[in-house]
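Apart from one protein chain that is not included, each protein chain of the complex appears where it belongs.
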């Protein structure tokens, strides 16, 4: 049975941020992309930097990020978001620049741009959505797909002997001096969302201080690609993804 | 004054390997490339695998490696030698395949191919000649150029704040499960040359056993690019390069 | 117990049920009817919401607005309003 | 002291002097004359070579052949011959 | 181009992409290297599903740049190898394709074209004609380009492409589009084992004492040498132009008006021919099957009989230039195109024909 | 195309690559992103030496792919930005160039062409004409292509390229070659501060409350939308063709024979005109300066007076197709080319002219 | 019957719209008709809707993509919003009754709401709702012989699902019967 709301005497404690447009998300039900979008925009709203923020959208399911995020944005070629962000930041050093990329985009075709952008210590925030699959193109294997994971291009499960082990690119780039703050977060619980938000906020503050590259991996889901219900993806994330991609800070500013 | 040789009663203890052609090297006087070529071919000769070896030449000063190494070879596009090697090895798994690449080739434009070839654990030997500069094109800054190093594209010295710190790609790829044996050697002394030779020999033996990727960085010189005499490069290597690129094994097979 | 409630936009809700899982009070459930997008949507099924905003935080569609009875110590604001 | 000697190909030598630096015996020096490539080339300047092959190992042009007086324990072969 | 009769299997209903992949396996493909992109990911997916149960190598590369360079390596090592992608991915392969053409390596590159430029749309297009036939990469080189118009041809042309590529040591391309890749149609596949392989002497497979080392390269610093390479290439292309031209003529015998179109737009023009003739307008269709070599002679001949040509493409006008070059001013060459993933309807093309007739006051009927 | 009189500095002897780089700084370039490659590395080197002492941004990218995408980002953010490379590197940029053209971003891409295909040679060539004017990338797009023939033009065309790129929101290309890049010649540079910048409304610089957000994209999933994008692009290209054609006519007034060549080969053809006229053969030269837009009208007119055209290129015959399309069969169009880094001599071209005259039994004198 | 018949099948991914189309296409092929099957593809699938267009014809098929259809078989609201207007005048529009919020309003075409999910439930196999729709359609537009539909089913269903052929067959029959007793389904 359905309960009627009664809000008299109550105060508003949470609402959709103004920095999100009214366009409904095109993502599949339960997709983590839109949570990441929302949290990113909540921070932009809270820091009051909407007019100073430039985002770079990838080629991936989040290719339409600019339909939802109400900030100036550029759509980058597949894998090149961090190069595009470099171009923007170098000519607009006083703006807040972030790239938003999937695992195929950032860790496969974009590997060189990713490594060198971080190695140069570009003063940008890189948001890396790791759902272990190529969502947009229909669930192919990603560099981050887990061993044994069945995808449309690893129908018998990922075979490490043939295609290698999952690429932990976040641990790799954390080694580079140009990386200032590197962390791995997720969006599968409210607690995780709170932590992600803190990480994003910190990153923009570091960017203001020209500290170098901030890199946030978000372990996310892909109900469609994983062929699961959104609820089932929560378990998969916790039991399968986290052992390979443990949450937490990987590199923190040394005081 | 010049001494006349007298070889009666003496036995031959060292000669140029048969696996090198008679073509004189085109390299500048004192260049480490040709030493690396020679040692590689000495191993091929000693293992008797000339008829089973396929080499991939890069775009770089060693672009003409196939003029000197008397084995079947392919010339790869700039940065793609490891992808070409992958193509060869996958269809000729019973052959010995090696790629030979410079730092611009392997660690700049070829970064994605380098990382993913090693991550797949391709059964090849990657020889990485790190001379900290783009030799062939006239001494431009490489990802491996040292901080403060003056090159034709860092005329005031490499400024880490602007272009980042030297990229220690060998340490990066050593983290990948696909990497089986990773070592850093040099060619600036006879002792170093002996060690390099051991490393190459071991790598081919591992390749025979399908162990995965073997990766040998050779800290080398570029008298022309460094604007030094060959003799001076020895000091530069020892005092400047080694602190950044220490010699020795970085990843060894666990027994 | 703190009193709270949620408004759920049943046009944009896609019925992913993540809010239902996230709710410590089990206040939420799925509707019988479908919305224009063809999805069953989330709705309050118990009047015991505490306004903890967990559901809103995990909602992929940003479809949930949360209200809570004021306290002495100011309610944690996840979003600055206005 | 073991006796040895070296043959240096003065056509391909580029006079980089790396062998001269590498020689523990200081047996090597640079010629007065230049070769066809326009380089002064390395040559034996003392008759005290021990055949240690250090020079040959560092020679970028693979221009050096080394001989050494046989010992009981077989000389280390860096290259299998024939 | 020689027509070969192959033994074929039972008719099946298949997607163009899957038919093409299955045909490659039947053609004895040794290796495939590719990267996902809509609307052709089914090719890679089909291989990853089938090859483990059958023969060959399939590897998902980290990018299209890696794919084409893996193809280069495998081709140099003597393998029957292919890759596939769609427009943006093919653009990334241009350097590699130029290398492969210059080093004269046989291989197959499939472009399932989508609407551009840029990221564009994933709907079918013919916007990459210039890139395919004029050389999107640097330098003077040619691909052998085959343009299928049916799922059946998606499959059959794989055989032709491998055969021609190996005969001429030249990369071949199948220039398809998103509709042909995605649609299902009836197809009768050529059965396995009908495309023999010959051991090539130039491949890098390890140098026995008995021969000189083999070198695969496209580098010739001396311009005199590099010019010779180019002269050899141009000579080869001439031979290909003499021997391998393929096209289809539909009701051109008595035609006053010649439509020219390839691939999907040719299917539609075929409908136009019917509709027009119902109206008593004598329209015929010339469908180039090989885009390089291009059917210049056939067009030049038709130029003697036709009142005008109408070239129909799903782009802003690309093949129309090659038709005009072949017609060489004898009669007008008109163009009708749709862009950005749109497909022209038979009706709008017919309307165009009639409009032109109007203008020329040649109204038939 | 409007001729603008600029204030110029003292004559200097400069390399083409350096003159071009210096001109870019004088033109108020905001940023350069590039990767070394012979024969154009001096451009990047010049910037790394000069810019720290003056204004702007210079960054050595990790590859040409990164370079062109950095250019995309900077252009989208409203900067006057350029990159440069040579043939293989330009091939790697084709995807990015297609994106930039589709998103309608102004920028300058310089191609100092070397002999291809493949790694080829580093000697001068014109083998990338097709890639530059037909679109080496995917989809229907056009670059504004300027072809300098002197070091002076290497410098001057930087101004024209930036001006046109910004006026039409379209990427511009300077199509040069290794000889023009490496040689020193006299040059009088346009002084700084003569190319104004206008704040553009469409750039991504941060969204104030007062306007909608700006989006730089080339993605339009609905084919109807993507077709509209293409229609707009084609309309823009038409305007450019009407307003911006540039070419040079040398002794064509009374010419029976028209040579057509651009860049370095045009310099050589100019010599041929002299030699021929010494022999009493009335030869003239049409030198296209803009390769897109191409001087179709001028050629069509000359076709009424000429007995034949001879197109001279340092390739296997590329621009000759555009000349033939413009001549449209009125008179024969012949071709003389050298390839792979070789440069034709005036003597061999003259010999070709005489040979053709022979054949046509039109021997003058 | 007209020369070519164009049918769009549209709904959520999970509802088996693509296989519905494939069954018809396969059956038509068995009858030596010309046939093409064209799916929607790419990101417009995000959010879960999918559709396929089947053209069955006696003559060679020119374009596999058309914008108006003789028949639309619709299994969810978004698809109805998209395709109601795309049915040719005089054409046929079938929809799954329980899956719609807004009933279609066109009067120049035949419109039927089919309780396919309800009927499938009775067969204890919700997945066969699509076959109920198909059966209904084939009764209204007898393009293909029922026996060939069954042959096609065997081709389209992966072997591991062949045990489901009987229930699919039943579902087809149910749909056929519903179509015969129109009053109960007519709006």
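The letters A, B, C, D, E, F and G name the chains in turn, as written, and every chain counts its residues from 1.
In the analysis below, contacts are C-beta pairs under 8 Å (C-beta built on N, C-alpha and C of every residue); 3 or more make two chains touch, one makes a residue touch a chain.
Fair warning: this is a prediction, and the values are worked out from it, not measured in the lab.
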Contacting the left-out chain: of F:236, F:267, F:296 or F:330, that is F:267
Out of F:7, F:54, F:186 or F:211, only one touches the absent chain, namely F:186
Considering the complete complex, of B:26, B:150, B:201 or B:231, the missing chain is touched by B:26
On chain F, the omitted chain is touched by residues 11, 13, 38-39, 122, 124, 178-179, 182-186, 264, 267-268, 270-271, 274, 343, 345-346
Note that chain D touches the absent chain at residues 14, 33-38
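The rule is short, and it goes like this: only the chains that are shown with their structure count from here on.
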Comparing which residue numbers chain E and chain F contribute to their contact, where sharing over half means same and under half means different, the two sides are same
Chain-centre distance (mean CA atoms) for chain B and chain C, in whole Å, is 61
Rounded to the nearest Å, the gap separating the Cα centres of chain B and chain E is 41
Where chain F touches two or more other chains simultaneously, the residues are 59, 62-63, 65, 88, 95, 99, 103, 119, 217-219, 221
Shared-interface residues of chain C (touching two or more other chains) are 14
